[in-house]
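For this depiction, one protein chain was excluded, whereas all remaining protein chains were kept in their positions.
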Amino acid sequence: MSKPFLSLLSLSLLLFTSTCLATSSEFDRLNQCRLDNINALEPDHRVESEAGLTETWNPNHPELRCAGVSLIRRTIDPNGLHLPSYSPSPQLIYIIQGKGVIGLTLPGCPQTYQEPRSSQSRQGSRQQQPDSHQKIRRFRKGDIIAIPSGIPYWTYNNGDEPLVAISLLDTSNIANQLDSTPRVFYLGGNPEVEFPETQEEQQERHQQKHSLPVGRRGGQHQQEEESEEQKDGNSVLSGFSSEFLAQTFNTEEDTAKRLRSPRDKRNQIVRVEGGLRIINPEGQQEEEEEEEEKQRSEQGRNGLEETICSLKIRENIAQPARADLYNPRAGSISTANSLTLPILRYLRLSAEYVRLYRNGIYAPHWNINANSLLYVIRGEGRVRIVNSQGNAVFDNKVRKGQLVVVPQNFVVAEQAGEEEGLEYLVFKTNDRAAVSHVQQVFRATPADVLANAFGLRQRQVTELKLSGNRGPLVHPQSQSQSN
Amino acid sequence: MSKPFLSLLSLSLLLFTSTCLATSSEFDRLNQCRLDNINALEPDHRVESEAGLTETWNPNHPELRCAGVSLIRRTIDPNGLHLPSYSPSPQLIYIIQGKGVIGLTLPGCPQTYQEPRSSQSRQGSRQQQPDSHQKIRRFRKGDIIAIPSGIPYWTYNNGDEPLVAISLLDTSNIANQLDSTPRVFYLGGNPEVEFPETQEEQQERHQQKHSLPVGRRGGQHQQEEESEEQKDGNSVLSGFSSEFLAQTFNTEEDTAKRLRSPRDKRNQIVRVEGGLRIINPEGQQEEEEEEEEKQRSEQGRNGLEETICSLKIRENIAQPARADLYNPRAGSISTANSLTLPILRYLRLSAEYVRLYRNGIYAPHWNINANSLLYVIRGEGRVRIVNSQGNAVFDNKVRKGQLVVVPQNFVVAEQAGEEEGLEYLVFKTNDRAAVSHVQQVFRATPADVLANAFGLRQRQVTELKLSGNRGPLVHPQSQSQSN
Partner (left out) sequence: MSKPFLSLLSLSLLLFTSTCLATSSEFDRLNQCRLDNINALEPDHRVESEAGLTETWNPNHPELRCAGVSLIRRTIDPNGLHLPSYSPSPQLIYIIQGKGVIGLTLPGCPQTYQEPRSSQSRQGSRQQQPDSHQKIRRFRKGDIIAIPSGIPYWTYNNGDEPLVAISLLDTSNIANQLDSTPRVFYLGGNPEVEFPETQEEQQERHQQKHSLPVGRRGGQHQQEEESEEQKDGNSVLSGFSSEFLAQTFNTEEDTAKRLRSPRDKRNQIVRVEGGLRIINPEGQQEEEEEEEEKQRSEQGRNGLEETICSLKIRENIAQPARADLYNPRAGSISTANSLTLPILRYLRLSAEYVRLYRNGIYAPHWNINANSLLYVIRGEGRVRIVNSQGNAVFDNKVRKGQLVVVPQNFVVAEQAGEEEGLEYLVFKTNDRAAVSHVQQVFRATPADVLANAFGLRQRQVTELKLSGNRGPLVHPQSQSQSN
């Protein structure tokens, strides 16, 4: 046998071994957050629907695996209806643009909204009874909306411009008892798969299933034959036979057929011709509604169990007047957590809205008890992230539509560009997320500890501790002027 | 070198690579719940004992790995004693048949039961002192019993028929700080391994241990030589030398030898000749006892810490009068959760008992916040389970003794057979497990949303929302009659 062959063989074997090891180490929990290089991520996949667009990030990005989350951006056209769906992971939605209405179905809660059919009087349908349903809530740009795990919700754009929203699915949340794959269950329609990366293998296997004998563990459980009906939809009802659905829901065969298989190509966001005919509590002033909700939520501190039916699920965090932190030259920060929106206690999630003016800096800080996901809403800027070994794992420009993962305890600083400000939302995987600011740590540390840690003279330590900004929002020019 | 050999080589390499990849992907957390096909599972392994039988399900079934649980079915003959054991995973036991007594040993709790030796007066043993021990509890068919993690318990069949029980071990429970392998620690006797699938590798290694030099990390820790005593038992005491046990427990050498090595083949369930001589509080009426326990548990709402010694650990959920949901033509559902049995709050588990009459249907629904494990107690029927992509991952007949895993948020519907009813228990991995019923979601959703989601006409939506059944238990014939 020739030497070259042997070398080739050795090479091949080496290659396979290393492949094997690489593959294994990829699944090592110890490696999951070894992020030497974080990337700004844009959506990897898009599903076009009749009246909108669903974009998702591949959950296998190392950054997203480390944070244990998945993200979806949805655009719903005017008169578009995002069909009822639910997920085992809790969701936090931020409304980037537009307005709409949302309906959640909370089990065991009464149908408190009754459509005033008598006054609207649509004749010609005598058996028509007035429709009743659970509460509908309005939302608008700047709102965050909390969706508990397992609770179905639908969304409708009743505005004049596209409704754009970004959703966090916290797949590593304790509420999700399945694995970390993002799952969206649609109750109706013919939705297309939203996270194809996690489904490929499954579909392959599914095809195999039809060529292989089923029920291999004991011959007694035969797959009942129902192949006369083809599976058309991807909603959960399409997995049942129309005969069974008709029996169960006591409907006509035709209704049952439509329940399981709408045979349409409208996908998950459908157009409502003529607009959705639902109660539109437009008469109420928004401020009143919010006040009322706030009161309710304050009474209901002891939680999901007792007041779930009237629990407030949204909060506007983009209003300038609401800022928790404000520097007129640098920018502002607003936070929504379980103290301002109690339902977040059950989701174990919170959010922060940051607006930086031109050149404004959010000085170096770290998230004490949460991973955070920074999504750029408007403008451009630069983000710097440093890991535990002092390496800059991210130091790049960011722009509208990009997502940056900032792992727990990594030090991060944001800065708006010179030409326009920077506006971004931060999702955090803790309902009481806390931040530590490097400069506040300097202030809280004895001068002599700092002098010895950094090799600074007394004068320099005093400069570091006392001059400069008092808050974490900094405007560099204004500082040098004041000096 | 010949071509055929090269092909063979390529083939081999390919094979190994794919094996390697397959093996790796098997351990990927992302894949753990990719269940395209759920199987009804029957026990995989059996251990016969002197006075009973232990059957276990292989915890490596993909369904059980996804749910993160293990299951054991035990049959204890009359006068059989299941030896004291404990597990790092909390356990929920359902009594399928028979009756018995159970003793838990809660650390720090007093010996409140004193055997009335004086009146029973067994002469001939003058040094005999009256025996005292912790509370003993009676149980019977239809009870669920909660065993916290790490707490030893023994069970004795004091009835006339075999006692049959099915136990859930929630290995993925936060209380279990070890890995997801089920572990049962026996305090005494010579138990046989109950989950051999998880032990094989260990036993291999154990054999290796004896042929390989030990203490390889630093020569200073030599394995002390005690090979004069062979390890006979598998109880935790068999790992100590009898000399050490005699010293520690201050007993004679012979007693210590028996503690570590009973040298018997009776395994984990032993026959008690002449019956177990313990207090049998037969005099008390069961109803009284239960009432008393209920009162105690209501006072003790603030938990395990303060009232653990008197905490109620069992509840009967099979009594027809106890049903939480009842349809005289379709069936009934009873639930035990942390509201009815507060100890379940610490176990984070709950249970549901469902009885469906002939043809009765439990309409499509999903578990919002729990995985569920359906065990068929009696009768036969059919179960349908649909995943997030609308695939029927299970659509089969089920019969007595089978186990079906229903993952969180998967839609499930059960139906009793035409010839006999269906009776089953559902273990749920949440102490406040909540269910959402598809039909109730329809009712709570505005008519126009349904019309647009499914392409239904107004009349059909009204039919779907208002006609038919009001509850999730449905009897198809009675419906068509009423129509």
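Order of writing sets the labels: A and B. Residues in every chain begin at 1.
Here, contacts are C-beta pairs under 8 Å (C-beta built on N, C-alpha and C of every residue); 3 or more make two chains touch, one makes a residue touch a chain.
As the structure is a computational prediction, the values presented were derived from the model and not from experiment.
Pick out which of A:Gly159, A:Pro196 or A:Pro476 touches the chain that's been left out of the picture.
The single option touching the absent chain is A:Pro476.
Using the definition of touch stated at the top, determine which of A:Ala256, A:Ile278, A:Ala370 or A:Leu422 touches the missing chain.
Counting the whole complex, the residue in contact with the absent chain is A:Ala370.
Go through chain A and note every residue touching the omitted chain.
Touch set of chain A with respect to the missing chain: 1, 9, 13, 16-17, 20-21, 24-25, 27-34, 36-37, 39-42, 66-68, 172, 361, 363-364, 366-371, 382, 384, 386-393, 395-399, 402, 407-409, 411, 413, 415, 429-430, 432, 434-450, 452-456, 458-460, 462-469, 474, 476, 479-480, 483.
Given the full complex, what residues of chain B touch the hidden partner chain?
Its contact residues with the unshown chain are 1-2, 5, 9, 12-13, 16, 19-20, 23-24, 26-27, 59-60, 81, 83-84, 86-88, 103, 105-109, 111, 113, 115, 125, 127-129, 131, 133-134, 136, 149-152, 154, 156, 175-181, 183-189, 193, 198-199, 201-202, 205-206, 209, 214-218, 220-224, 226, 231, 233-240, 244, 247-252, 254-255, 258-259, 262-264, 270, 272, 276-279, 305.
Quick note on the criterion: only the chains that are shown with their structure count from here on.
Given a C-alpha superposition of chain A onto chain B, how large is the rotation in degrees, taken in steps of 5?
Between chain A and chain B the superposing rotation measures out at 120 degrees.
Please report how many Å separate the Cα centroid of chain A from that of chain B, as a whole number.
That gives a centre separation of 35 Å.
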